[in-house]
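Note that one protein chain of the assembly has been removed; the remaining protein chains are unaltered in position.
Entry: chain A
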Amino acid sequence: MLWLHLYGNALKGVAEKMIHSLFLINCSGDIFLEKHWKSVVSQSVCDYFFEAQEKAIDVENVPPVIPTPHHYLISIYRDKIFFVSVIQTEVPPLFVIEFLHRVADTFQDYFGECSETAIKDNVVIVYELLEEMLDNGFPLATESNILKELIKPPTILRSVVNSITGSSNVGDTLPTGQLSNIPWRRAGVKYTNNEAYFDVIEEIDAIIDKSGSTVFAEIQGVIDSCIKLSGMPDLSLSFMNPRLLDDVSFHPCIRFKRWESERVLSFIPPDGNFRLISYRVSSQNLVAIPVYVKHLISFKENSSSGRFDVTIGPKQNMGKTVEGVVMTVHMPKAVLNMNLTATQGGYTFDPVTKVLTWDVGKITPQKLPNLKGIVNLQSGAPKPEENPSLNIQFKIQQLAISGLKVNRLDMYGEKYKPFKGVKYITKAGKFQVRT
């Protein structure tokens, strides 16, 4: 029993408080929204944040956690907005960060974008959402489905109607809410066309070194679903080659035991759009790299110019077309401007941010796209030591580069016949070529 007492003493007077307040701050440092879930915390607490922001020079390097004398500030940066939350006591920082991202996601979901204008225009809805999402600093309702029952998202039509009738977006008839059984799905869903679509989206993360060999590559995949089915459908989705997926995270609707024993995704889906699973095919498996880049970038010593010559070509693309190719390069600070010619697509160079963007488009193997020309340097500045890395984006339709294939989709629990569809797409993720 002794341990019990000791333990009790150690814990006395401890309270686990989560998020106390939230401030939304734009890039020019205006606090344009504040919300307090407990007593009010003065805006001046943000001064610590501004201080850290100044120190960090660029927005990406603002530390997510800033201790201040009485509070801790945990912030995220999304869509040119800082979400700064005020914390008073110990809390897992990831918990807060994930929640803040969830808030941003919800805004995105509601207003189509998570921008300062959208938030200001919909400030009342924003406030109501924040009220629902957090109670006393602890997350309450964060599922989009539940939120949308409580607070209707704005639509153009509705905002017109609202301005005439003077009603708002709060649900007129509050849902009696199937809030208990299956938290992610509401009851009484009805569609005339019953459809279920799955998008298998794979992104290739890679680092290619100077010589063209792969330093690191892996595939990050997700299956996004758009399910519009009436009633309470029970779906199971099976793959031709489920063994490919060894590192998977699931939407809570998926029955984990089924997956463990049979490698079948069995679930009652949420209504509408959601991410069913995300997975990783690790670098241990050989990852096909669909494009190659030939590059020659050089800066001459003691001269104010350099050469730039880049060609992109298709590699292991399984016979599909590589399209939507865009190359972005962060050029060294010393670069004044660039004088280039592209055989295909257009390029822009922003002399302020020093970012070169080349919108290539589709790659046709017969005539490889090339961008070449002169780089003008600041005169007198030392020659840049490092050649810039090339960031490549591309898209390949109708291909999952890992080879993953959906076998079949079955539905139980409902009588009607749904329309089913699966789409595959491969994209570049963080695809970087060192030069």
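Please note the rule applied: a residue touches a chain if its C-beta (ideal position, glycine included) is under 8 Å from a C-beta of that chain, and two chains touch if they have at least 3 such contacts; residues count from 1.
Criterion: contacts and distances are computed from a predicted model.
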Name under which UniProt lists the unshown chain, selected from "Phospholipid-transporting ATPase", "Ciliary neurotrophic factor", "AP-3 complex subunit beta" or "Cell cycle control protein": "AP-3 complex subunit beta"
Touch criterion as defined above, residue of A:120, A:294, A:307 or A:408 at the omitted chain: A:120
Contacting the left-out chain in the complete assembly, out of A:29, A:188, A:212 or A:365: A:29
Touch criterion as defined above, residue of A:72, A:198 or A:349 at the omitted chain: A:72
Sites on chain A contacted by the missing partner chain, in the whole complex: 1, 3-4, 7-12, 14-17, 28-36, 38-40, 42-44, 46-47, 58, 60-61, 63-65, 67, 72, 75-78, 87-95, 97-102, 120, 123-124, 126-128, 131, 135-136, 138-140, 142-143, 150, 165-168, 170-172, 174-177, 179-180, 183, 205, 207, 209, 215-216, 218, 220, 246-250, 252, 256, 260, 278, 280, 282-284, 330, 332-333, 382, 384-386, 388-389, 391, 429-430, 432, 434
